[in-house]
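Only one protein chain is missing; all other protein chains are in place.
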Amino acid sequence: MLIVMNKNSATEEIDNVIAAIEERGYTARPIPGGDRVSIGVLYNKGHVDPSLFGSLPGVREVIPVTKPYKLVSREIKPEDTIIKIGDVSIGNGFLTIMAGPCAVESEEQAITIGRHVKKAGAQFFRGGAFKPRTSPYSFQGLGEEGLKIMAEVRAETGLKIVTEVLDADKFDLVEEYADIVQIGTRNMQNFSLLRRAGKAKKPILLKRGMSATVDEWLMAAEYIMEGGNSDVILCERGVRTFVRHSRNTLDLSAVPVVKKESHLPIIVDPSHAAGFRDQVSPLARAAVAADANGLIVEVHHQPEKAVSDGSQSLYPEQFEVLCEQIRAIFDIFNQ
Amino acid sequence: MLIVMNKNSATEEIDNVIAAIEERGYTARPIPGGDRVSIGVLYNKGHVDPSLFGSLPGVREVIPVTKPYKLVSREIKPEDTIIKIGDVSIGNGFLTIMAGPCAVESEEQAITIGRHVKKAGAQFFRGGAFKPRTSPYSFQGLGEEGLKIMAEVRAETGLKIVTEVLDADKFDLVEEYADIVQIGTRNMQNFSLLRRAGKAKKPILLKRGMSATVDEWLMAAEYIMEGGNSDVILCERGVRTFVRHSRNTLDLSAVPVVKKESHLPIIVDPSHAAGFRDQVSPLARAAVAADANGLIVEVHHQPEKAVSDGSQSLYPEQFEVLCEQIRAIFDIFNQ
Amino acid sequence: MLIVMNKNSATEEIDNVIAAIEERGYTARPIPGGDRVSIGVLYNKGHVDPSLFGSLPGVREVIPVTKPYKLVSREIKPEDTIIKIGDVSIGNGFLTIMAGPCAVESEEQAITIGRHVKKAGAQFFRGGAFKPRTSPYSFQGLGEEGLKIMAEVRAETGLKIVTEVLDADKFDLVEEYADIVQIGTRNMQNFSLLRRAGKAKKPILLKRGMSATVDEWLMAAEYIMEGGNSDVILCERGVRTFVRHSRNTLDLSAVPVVKKESHLPIIVDPSHAAGFRDQVSPLARAAVAADANGLIVEVHHQPEKAVSDGSQSLYPEQFEVLCEQIRAIFDIFNQ
Partner (left out) sequence: MLIVMNKNSATEEIDNVIAAIEERGYTARPIPGGDRVSIGVLYNKGHVDPSLFGSLPGVREVIPVTKPYKLVSREIKPEDTIIKIGDVSIGNGFLTIMAGPCAVESEEQAITIGRHVKKAGAQFFRGGAFKPRTSPYSFQGLGEEGLKIMAEVRAETGLKIVTEVLDADKFDLVEEYADIVQIGTRNMQNFSLLRRAGKAKKPILLKRGMSATVDEWLMAAEYIMEGGNSDVILCERGVRTFVRHSRNTLDLSAVPVVKKESHLPIIVDPSHAAGFRDQVSPLARAAVAADANGLIVEVHHQPEKAVSDGSQSLYPEQFEVLCEQIRAIFDIFNQ
């Protein structure tokens, strides 16, 4: 951490800051620079709270230098994390495809879509049983019945299951059925849920919060890893910006940044980023070209009858074409 | 809802959209306009999901017209909601001041600050016992001990208590001690927590999510009201933007917009919006000048020793001056 | 345009709005819908200013339905615009690569880089002679000398030249040397410059403003086309968001949206979007995978000695690898 003092700040102000640093057990190193002094905070283990020093007299600015995360950091663990679920591997060198409807609506709907996406090459079936809905009056998902239907999809097609959990109460239940438990964008900083996920025996798919920085997102993953669960898959799904032609703005820079900072796998959700079907395939291909480790895509055979998010779901035939394209793109960099 | 068709769209496309609208039980009204037809969706009760129609052939755009919320709406209940807690009223015509430290650190700290803010004119003591922290390694609050200390502050000073709850598990406990239960910005769309708050016997202070629209925020309040709890106080606390000179960007337009759309009270948190002490008083005065029904402000007698958010806490003397100023501003519009 | 009235608005309010619409020469069509009336504005030629009606008594909201642009719209001209410059074509079905340093620094620098990018497969040399710089104290470009150096690069390598113009005063000069004249992100709504560009005899590369919507960007192109110059190439270069790990956030949804709305070509600048070298190649590949018609990329053989933007410039060897990758990606969709 670097503490920048005002120009020509008084000696006692500087001494006071140094004393405050040392009182906390850190080492202070003053750096004179013309008419302004800065003070480095050294030998701190882990993150130092900037607000501790920002309010001292004579301080102009406090600049954090070290990153706040540990376990998720590539500096702690340089080699890639590869998560194995049965015969499927997720991480660098692999391209994992998860696909299915926004919400599980019925056995027939789920199995129909499951067969389509399996045939196109997906390894995971995605589907919502517990749905986070903006309105209390909207369809909230089939609940446990939805989980049971997904278990049938797995039995029928061999696809593995990824599905969302909304609260700690239902975690045991979801974990029993799912192969990967998803924590959604609105819960990325639901710290109680993250702690419970840290005790889970299944891998966690952690979606980025709608306006989360990469640091905050990695800190959310840190909660899970600190709790004992090392199998965390990050999922970029677009962030909220002033832009109105898409539901969110897909932040593909996050892919190389996360890969540099962390050893964890990162996949991309082009459907929630786009919000409109026409944009989904271009963004999906872009994500693979940017080196994402996989995709999670909404597919529905009758999107105009879907109970939610129909307008961003691909038709099965579109998804089939997409799968061929992204495998070809992936092969360009991974032969 | 208005469905805009492509220019020169085919008659069967238009008929198909009309059929889809009527299949859902709504009335379709085609509106020819030169070379483009739009179709109104009429007589719907409540919100219609735009994605139901956006994916039909020939549809260019779907434009929601009616608002999705009901119980929170001024169209349903035109008169202001005034929430009474003992002798304190919150809502139009009143100026409610809540103040205290970010986190309760000790009995001595809490009572010292409590006395200061009481003297300056606050009616509520704010303090965190359960703290949502970005890092799992940061101080997470004193928990139940913190709640007990706040109960002592109440006994000692007569101040009422507002404090945050992080999950449904601890709701009973927090509700037992608090006069107002706060749901924080990161939990604004934690729908399980909102449902629990709908069953609460205490008023809820609902902070706006970091990147929530006013519609989403009102829908979160709708969850609470729909559950049976009509005592919801909204709290604007700044939104995340590209701006870096403050922690968040305070969105004061939200005050008149919420007051127009809803009958619920709205207060403002200038401390988390600002992030820096120098900005807190100007933003606090601005909020009152924009007609907010009150403020929630961080105050600490030793901010440089605070365990969190020290750099945005006012000194007691600053808070005292601020209280005088805002009462004077309030009186300009409320004599 | 749709004008939504308040619930239960008075008949005279509705009549008043209808009169105002007809006074402007448009047709008003009231659409009753339960307890709320909406009024369609029909048979308008071109854009209707929403603010004309938003202030009338009883009006709740004014919703624009038709798009404000004409000449740039695919509804006016359905077939793709292909811009031919000598033997190079820009538009759908082609992949155009523009590359070079941020600023032209010397003849030796420019020719060295020109040879590198030519060899890798670029068709255009990009380089700044007039540089828009945030600080008046920074290097502002070599001016006409820079243009002359670029003419030598063209003579030496056969590359065509794209370079930025900052004001109408220097337009004649820049137009004399350039094959494509660039209007930068900070000038996207410099309407005087756009009008001058409308009289130019060279194609215009129009960068998207830092916080421009696609509608505003297309309206800027409309200024140029309305002035008589139909050869406009749009360039997405990232928008400003809360994100801090990249200089801007590349908005790849803009590619399919622009292609749907407009017949004009669209290319992508991954360098200014990224701001950091590590992100440039992933974003460049992503742009081509999202169907962009080309790229404009910063390349420098000695980025650590560059006078500006060194940290986002690719090394020539990186650029060579990138060119191979993007051609392979392009071929997947364009065989």
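Think of it as A, B and C in the order they're written, each chain with its own count starting at 1.
To be clear about the criterion, a residue touches a chain if its C-beta (ideal position, glycine included) is under 8 Å from a C-beta of that chain, and two chains touch if they have at least 3 such contacts.
From a predicted model like this one, the values you see are computed outputs, not experimental measurements.
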item	value
Hidden partner chain, touching residue among B:274, B:297 or B:323	B:274
Chain not shown: contacting residue from B:27, B:89 or B:213	B:213
Chain A, residues in touch with the chain not shown (by the definition above)	2, 4, 7, 29, 31-34, 36, 38, 40, 42-43, 61, 63, 65-66, 75, 240-242, 244
Touch list for chain B against the chain that is not drawn	211, 213-214, 239, 241-246, 249-257, 260, 273-274, 278-279, 282-283, 285-291, 325, 328-329, 332-333
Residue ranges of chain C at the interface with the undisplayed chain	20, 46-47, 49-56, 62, 68-70, 132-138, 166-169, 186-187, 189-193, 210-211, 216, 219, 222-223, 226-227, 240, 276-277, 303-304, 306-313
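Criterion: only the chains that are shown with their structure count from here on.
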item	value
Chain whose Cα centroid lies nearest the overall Cα centroid	A
For chain A paired with chain C, centre-to-centre distance based on mean C-alpha positions, whole Å	31
Mean-CA-position distance for chain C and chain B (Å)	38
Cα-centroid distance, chain A relative to chain B, in whole angstrom	26
For chain A, residues that touch 2 or more chains besides their own	211
